[in-house]
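Sending over a structure as structure tokens; questions will come in a sec.
Omission of a single protein chain aside, the complex is shown with its protein chains in their original locations.
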Amino acid sequence: MAEHAAVIGIGQTDFDAKRLDVSQVGLIREAAERALADAELDWKDIDAVVVGKAPDMFEGVMMPELFLAEALGGVGKPMLRVHTAGSVGGSTAIVAANLVQSGVHERVLTVAYEKQSESNAMWALSIKMPFTPTMVAGAGGFFAPLIRGYMERSGAPEDTGIRVALKDRLNALKNPVAHIKLPDVTFEMIQNSPMLWDPVRYLETCPSSDGACALVIGSEKHARAASNPPAWIHATNMKTEPTMFAGRDQVMPRAGLECSAELYKKAGISDPRKEIDCAEIYVPFSWFEPMWMENLHFAPQNQGWKMTYEGATALDGDLPVNMSGGVLSTNAIGASGMVRFAEAAMQVRGQAGEHQIEGAKKALGHAYGGGSQYFSMWIVADQPLQ
Amino acid sequence: MSEEREPVTRIITPVRVEYTYTPGIASERFLRGVREGKLLGAACDSCGRVYIPSRGACPRCASPTSEFRELSDKGTVITFCVVRVPAANIDVPLPYCTANILLDGADISFTGLIQGCPFEDVRIGMRVQAVWRPESEWGFGIGNIEHFTPIDEPDVPFAKLKEYS
Amino acid sequence: MADTTPSDDEGLSAPHVLEYAYKRSLGPVLGRFFTGLRDGKIEGIRTRAGRVLVPPSEYDPESGESTDEDFVEVGPSGTVKTWAWVREPRKTHPLDHPFAFALIELDGADTALMHVVDTGSEAAMSTGMRVSPRWAAEPVGCIQDIAAFIPEDSA
Partner (left out) sequence: MRDVAIVSYAQTPYVRSERDRNEVEMLMPIIDEVVKKSGIPRHDIGFTCSGSTDYLAGQSFSFVMAVDAVGAWPPIKESHVEMDGAWALYEAWIKIQCGEVDSALIFSFGRSSMGETAETMTLQTDPYTMAPLGPDAISMAALQARSGLDAGLYSERDMAEVAARNRRNALTNPEAQLAGEFDVEALLEAPYRVSPLRDHDCPPITDGAAAMVIATADVARNPSNKPVWIRGIDHRLDSHQLGSRDLTRSPSTELAGQKAGVGAGKIDIAELHAPFTHQEIILKNALGLDEDVRINPSGGALAANPMMSAGLARIGEASRQIAGGAAKRAVAHATSGPCLQQNLVCVLEG
């Protein structure tokens, strides 16, 4: 029943630790103007705007989309603001896609951003509440124990995470907008970087970035009329489970397993490892690559690490993962999910420059958030779904 | 004179919002228990699983957790990490070890500090017990437990813990 | 570790404060606006459609189009378009005695700036009244460099 929809414009800002040259307005406009230019559209061509970002405490503005909306040409238009924790960039793109797939709108602009330099991520992510002494040291303090749980159950070699980090950091060198670029990065440099949340090392961890990502999503009519190739949206899916409950498998969350299984079914994919040409997934700590390889059904349980080890996830592997350099290289939290979705679309449009996977026809974009409990994903391709 | 000054590129805008926080019925019951040195778990009305602390609901059933029961202060390490990086909201000296601890009689783990052994000895399945602060320092918070320390009991096999990890 | 003291026996409660001094980079347009305020002048920006916006923005709110860096000095006097008399200032307000919030259309501008007017009494306020800025003693480059607007004839 859903109408076809496609990504017809993509824009990312240059990402950096502190984009001191722009205001929040300038930041989102940089991404949005690049997306409009890519789509060869003007502000007046846009029917609706969808904004996504993570907690308002990052920038200290309650519902900042209200003051930003007019900078996105939103006056007189519908505007939505999505917030689903770390997965928000992906969820936001899905809401925008739904506005077109529903037949309600023809061309929708969606922007996700974070300007983390305005405050401190560790503070904003875990505000201390009364009666509750904070024990968990930011996202790393939450996820490091889960990584240890994965190491225990899978028996993965201890250097798996280092190998992932090395691959992603080398990939980032090919991405002009990536935040962290280490031209002389080596296995030893990562291995010798300080342990922050043992077993997670500094160079196995994502940075805090300022940046934004924007997409223009168009209906079939507009996708066919566009002069740049569209990325056809074959399937989207979102899935949630509670953060903490008795018997929850936090290492291999069922929400992720089901989200991806349903996604493939909708997209008519029966063997994801074979049929998907590349995947851009949300890996804020290097060990999450092997974990998500299993959660996304690319590898059997407890064997995801083998894909990293065998080079399957490298740019020249059979399933390249995080061609852009991933979240490990660039992490403006609210935007991070959308950047994953955008990279998948860039690949199937043949637009990914030096990190292009040759002949990529079908790609996965993936994001997760909260305590590994919110998942959002899409499959995009160079042709519409039959 | 003003021509010589640098252009303004950044402003500082202090934001201060004040709240009076109330924790809710179930959390308050737990906090009043811990004030007395008791660890009160709460069982789900529907599935019977025991939460500590409970926020009032069993998230898997969306049922209230009405029946409170006192749990042991002994438990098992489900997983852990050693923190070597400062965090804005934590004042524990670095480095320190935090663990997800499953108290005996509970069906969900919570986070506690592990002390009393070298970090290298902390392992999944290790048995631990709460070390309480002096009673005179007790307040309404799980901070009444200063840390958990290893006890001389055999490790719990990983297979038995996998459901909680 | 009494991290909290309950306020009474009826139910536990505790003060909770969210506090952070945000550092906001301004970009070219607001940067120029605040630099101007520090130096004692108020600048708006002209949109491609010809309207002068105060405060200036990087875009035209009506069309979304970018504004070119066509700055226009406005005011410093202007006309009160509407106002609200605050009898009991809150601690978050810029003045500690009764004052008005107002939308002020500065001479040469097509939009009104939100700011405060310090007249001492509500009776001295009226829609359409003329006001001028009272500058802060030590301007630093922020909206509070205008400490308040005051009636033009008393400036």
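Just so it is clear, A, B and C label the chains in written order, and each chain counts residues from 1 on its own.
What we mean here is this: a residue touches a chain if its C-beta (ideal position, glycine included) is under 8 Å from a C-beta of that chain, and two chains touch if they have at least 3 such contacts.
Since the structure is predicted, the reported quantities are computational estimates derived from the model, not experimental observations.
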item	value
Options C:Val72, C:Ala124 or C:Cys142, residue touching the unrepresented chain	C:Cys142
Among A:Ala85, A:Ala267 or A:Ala381, residue touching the chain not depicted	A:Ala85
Candidates A:Ile10, A:Met151, A:Met238 or A:Met252 - the one touching the absent chain	A:Met238
Footprint left on subunit C by the chain that the document does not show	10-11, 16, 18, 22, 24, 26, 30, 33, 53-55, 57, 61-62, 81-87, 90, 92-94, 101-105, 111-116, 122, 127, 142-144
Absent chain, residues of subunit B that touch it	11, 13, 15, 17-28, 55-57, 59-64
Those residues of subunit A which, in the complete complex, touch the missing chain	1-2, 23-24, 55-57, 59-67, 69-70, 74-85, 91, 95, 98-99, 101-104, 124-127, 129, 237-243, 245, 253-255, 258-259, 370-371, 373-374
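In this text, only the chains that are shown with their structure count from here on.
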item	value
Chain centre separation in whole Å, for subunit B relative to subunit A (CA means)	30
Distance from subunit C to subunit A - Cα centre to Cα centre, in angstrom	38
Shared-contact residues (touching 2 or more other chains) in subunit C	1, 3-4, 12, 14-16, 18, 20, 22-26
Where subunit A touches two or more other chains, by residue	20, 60, 120, 123, 127, 129-131, 133
In the complex, subunit A residues that touch subunit B	20, 60, 120, 122-123, 126-138, 140-141, 144-149, 152-153, 194-200, 242-251
Parts of subunit A lying in touch with subunit C, wherever the complex brings them together	18-26, 29, 33, 43-44, 57, 59-60, 70-75, 117-120, 123-124, 127, 129-131, 133
Residue ranges of subunit C touching subunit A (in the complex, touch as defined)	1, 3-4, 12, 14-16, 18, 20, 22-30, 57-59, 61-66
